[in-house]
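Below is one structure, written out as structure tokens, with a few remarks after it.
Complex shown without one protein chain; remaining protein chains in place.
Naming follows writing order (A, B and C), and every chain is counted from residue 1.
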Amino acid sequence: MHSEADDIKKHVRTYWMIGGALYVFTVITVAVNQIHLALPFAVTLALIVASMKGYMVASVFMHLNHEKKWIYGSLLLTVAFFIVLMSIPLFTVMDSIGTDIVQEVPAGSAHPGAGAPAH
Amino acid sequence: MLNYLGLPIAASEHAGEIDHMISLVHWLMLLMFVGWGLFFIYVLFRFRKGANPRADYVGAKGKLSKGTEIAIVVAEVVLLVGYAIPAWARRVQQFPAESEATVVRVIAEQFAWNIHYPGADGRFGRTDINRVSSENPIGLDRTDPDAKDDLTTINQLTLPVDRPVLVHLSSKDVIHSFGLFEMRVKQDAVPGLDMPVWFIPNRIGDYEIACSQLCGLGHYRMRGFINVKSEADYRAFLAEEAKFLTQ
Amino acid sequence: MDNVATLGTAAHEHAHDHAHEELGFWRKYVFSQDHKVIGIQYAFTSLLFLLFGFGLMMVMRYQLAYPGSPIPLIGNWLGSANAPGGIMLPEFYNQLGAMHGTIMVFLGVVPLAVGGFGNFVMPLQIGAPDMAFPKLNMMSYWVYFVGGVVMLVSFFMTGGAAQSGWTSYPPLAVISPGQTMWLIGMIFLITSSLLGSVNFIVTIVQLRARGLTWMRLPFFVWAQFVTSFLLLLAFPPLEAAGVMQLMDRVAGTSFFMPSGLVVSNQVATSLTGVATGAVGSGGGNPLLWQHLFWFLAHPEVYVLILPAMGIVSEVIANNTRKPLWGYRALVYSVGFLGFMSFIVWAHHMFMTGMGTTMSAFFQTTTMIISIPSVVILTALLLSLWGASIRFTTPMLFALAFLPMFGIGGLTGLPLGLAPSDIHLHDTYYVIGHFHYVVAPGTIFALFAGIYYWFPKATGRQMNELLGRIHFWGSFVCINLVFAPMLIQGLGGMNRRLYDGGMQYALNADLLKWNVVIGMAAWTLGLFQLPFIINFIMSIKWGKPVDNNPWEATTLEWSAPSPPGHGNFLTEPVVYRGPYEYSVPGAAQDFTPQFEPERA
Partner (left out) sequence: MNIPYTVEVRPDTGLANGKLGIWLFLASEVMLFGALFSSYIILRTGSIHWPQGELNVWLGMVNTFILIGSSVTMVMAWASLKLNDWGKHRLYLILTFALAGIFLVNKYIEYADHITRGEYPSHSTFVAMYFTLTGLHGLHILGGMVVMAYFIGPGKKMYQTNREQFVNRIEYTGLYWHFVDLVWIFLFPVLYLL
């Protein structure tokens, strides 16, 4: 038991450090965002940073760095299906024989895609 | 060999290959069902309690099941690689050139099929959803020079025989499905998309267009007609229709 | 073997020292946390829904058999908005269709197979005193109940119930009346399933009795285990999609609504948000819904079949008096089936404009997924070899399941190959295909389960003669209902037609079958009467039985019938595999899992 308390004490330091790191990363993303990068690059960067933050939260705060095999197993399965889920956009547009019909813009709205003002 | 399935008559060039495939699959299914079924009935009879009061702990031995399972896998692979995938590729990849084909637009709406022919110039006129009205269901802009000679009909799709047909399929409102049973053609009409559909009608006659996707309360009566005519009759039809334009 | 000694120190405090903590009527029978009571609640509710869903279908079949004639008996009660003069309107037909599908799948079969059988049998089979989270279990039932009530109430709202099919494809679903209630109901039902599946998985992983290793689990438990994962991971995307469709309807968003729609010659910047007057922006994607829907709905069809296979396996093992053939192969097959079921969904969407790559992928996965089904069916068939078959009522239903599922599964093959699906998609062939799997397949398996576990739940046995009448009548009629549908489909008759396809010249020769199907369906209804009578009467007057009337081997039969609170009188310990029937040298032809090893 004694070692557990020590362990926790050690962990507490890590928690604060991770908290700090998460703040720093947030500042970095926002700062990078202020210098407007090309979109594909910005997306990649933002997602990489977000994934790193996510990794820190999951592994340290949620103790995923040392969990039991049933939890890893369930999450592995979830990740597999999550990947399938994230491939839906690809499946929907990449291999379609249909082509978009670009409609004449109806009177009163700016873009059919988005940003049309309400009235 | 095909008729046992009661398929409708086949009126397009690729229908044969689809029917062939349907037939092959059904033979496979029949074989499996009869095979397992005979075994099943035999076993039920032979191993009923009256005939076999004490069960055998070990039960079936031998590798027969593995063998049949492998045979089924092989049959499925053959169907898939030999028939299904190439046949599908011909449907969705090898579209005829617009110059060689009869090109028409089909615009589905609740609950009718609007047909739009490009007319003599072979070019479709501009359409605009703001012009849509009950007289002009597809919103054709007659001021557009390309539109001058365009023909439109409702629920009547007339086509020449033995020439590729390329349909540009779309929908004004909800999802419909352009189902031509005798042509072995089916394609959903999804609003916002232009779907190409092609086939070669090879049999003169009158057939139906069946809406094959639930599209509202009138879905059941969303029926159109295809009239496949000889080349000469088709031209006569176009000329006849064009007369209405000048009036 | 493995952990017999080390496990279960905590399973010590069991059952019967609680006899004194008496619960009031409400806590005991209504807001109960006992898995057995909850299971029975689920079973009753879902049976009523099944009956109701079947009732809707019998009305529909009348309209299909005799389009345009007034519906007898109940025609005048349907209301002039639905059936003026007793003659059904197309709107109402579409409502009945959508609600039949929804009710049968989400309110009938799944709650019965998982909520009912899973809840009642699974904890008993693994030797657990209850589910891992009893309160959560109670909540799942009540959330399901509310979802069901919302669905039923929708019939009485202005505009009626949902009428865009159980698939609810937008844009139609977004602009049709009734859909809002459907979506709200679905959100409840999904939430209920999610809570339930968490509970199931935890229970199976954590509460297995001492000695009950994974390879000693009854196959039914395996089936429930895989099913729970399907529910857990496939349902949330539909929940997300449901929320988005709800937004499209009430907040005027356009997630699924493309730009430039024209409905009834009215340009619609938005057709959505009719209720709020809000205006949508367009730019949505109707196919996105289909992907999210089928991402759930394909795994969902295996949710319908896996528990059924589980039940059938139990009944077959018991009535053949021998072990299941190829237990391991069965287990690996359901696992594989469950896994693969997440990557075949787009075989429902071949006609939405799919290119070669994608269609090749989904055709291939669809063919692959048919293999484990073949393996399972083959294993169950081979289990009959060398058996000593007792043709009890549950066994009759379980045996009928095999060829019926066979027909249903085999007719899935031509649907799974895209070119043949061109002809068959959205015809009655599809209806025939899946009803063969769900009706004479799953429903029969569920009947088998009811006859089989009824003694455990009530301490009494159902009547065999009535059971046999029920079986043979149902078996003949149900085939007369669904086999003609395959013929109609091949002949080119579309599904979801209000007048049964009368409009089309192509269907002229197929219409006669509508009458046959109608007759068969009503007769099928009549043959359910012996069951209902049997079911209700046997609760009170059935033949009383002891713990193990079927001389079965799995753990639930060691508990009293009906089991008390906490299930077992002594801590259950497992010594062997689940189906040790006719062990050579044993005195009896069954050696239960709970029977200690003789020294």
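FYI, a contact is a pair of C-beta atoms (placed from the backbone, for glycine too) under 8 Å apart; a residue touches a chain by one contact, two chains touch by 3 or more.
This is a predicted model, so every value here is computed, not measured.
All shown chains touched by the missing chain in the whole complex, by label: A, C. Within the complete assembly, C:V205 is the residue of C:V205, C:I368 or C:V516 that touches the hidden chain. Only one residue in the set C:L48, C:V243 or C:A508 touches the chain that does not appear here, and it is C:V243.
Counting the whole complex, the residues of chain C in touch with the unshown chain are 3, 6-11, 13-15, 18, 128-134, 194, 197-199, 201-202, 205-207, 232-237, 239-241, 243-244, 247, 251-255, 270, 272-273, 278-281, 283-285, 288, 292, 295, 565-566.
By the touch rule set out above, chain A reaches the unshown chain at residues 4-5, 8-9, 11-12, 15-16, 18-19, 22-23, 26-27, 29-30, 33, 39, 42-43, 46-47, 49-50, 53-54, 57-58, 61-62, 68-71, 74-75, 77-78, 81-82, 85-86, 88-89, 92-93, 100, 102, 111-118.
Heads up, the rule we're going with is that only the chains that are shown with their structure count from here on.
Annotation: 42 Å between the Cα-based centres of chain A and chain B.
Computed centre separation for the pair chain A/chain C is 36 angstrom, with centres defined by C-alpha atoms. For the pair chain B and chain C, the distance between mean C-alpha positions equals 32 Å. Taken residue by residue, chain A touches two or more other chains at 96-98, 101, 103-104, 106, whereas all remaining positions touch fewer. The multi-chain contact residues of chain B, meaning those touching 2 or more other chains, are 92, 129-130, 190, 192-193, 195.
By the touch rule above, chain C contacts chain A in their complex via residues 201, 205, 229, 233-234, 237, 259-260, 267, 269, 278-279, 281-283, 285, 287-288, 291-292, 295, 342-343, 346, 353-358. Residues of chain A touching chain B in their complex: 96-101, 103-104, 106-107. Residues of chain A touching chain C in their complex: 70, 74, 77-78, 81, 84-85, 88, 91-92, 94-98, 101, 103-104, 106, 108-109, 111-116, 118-119.
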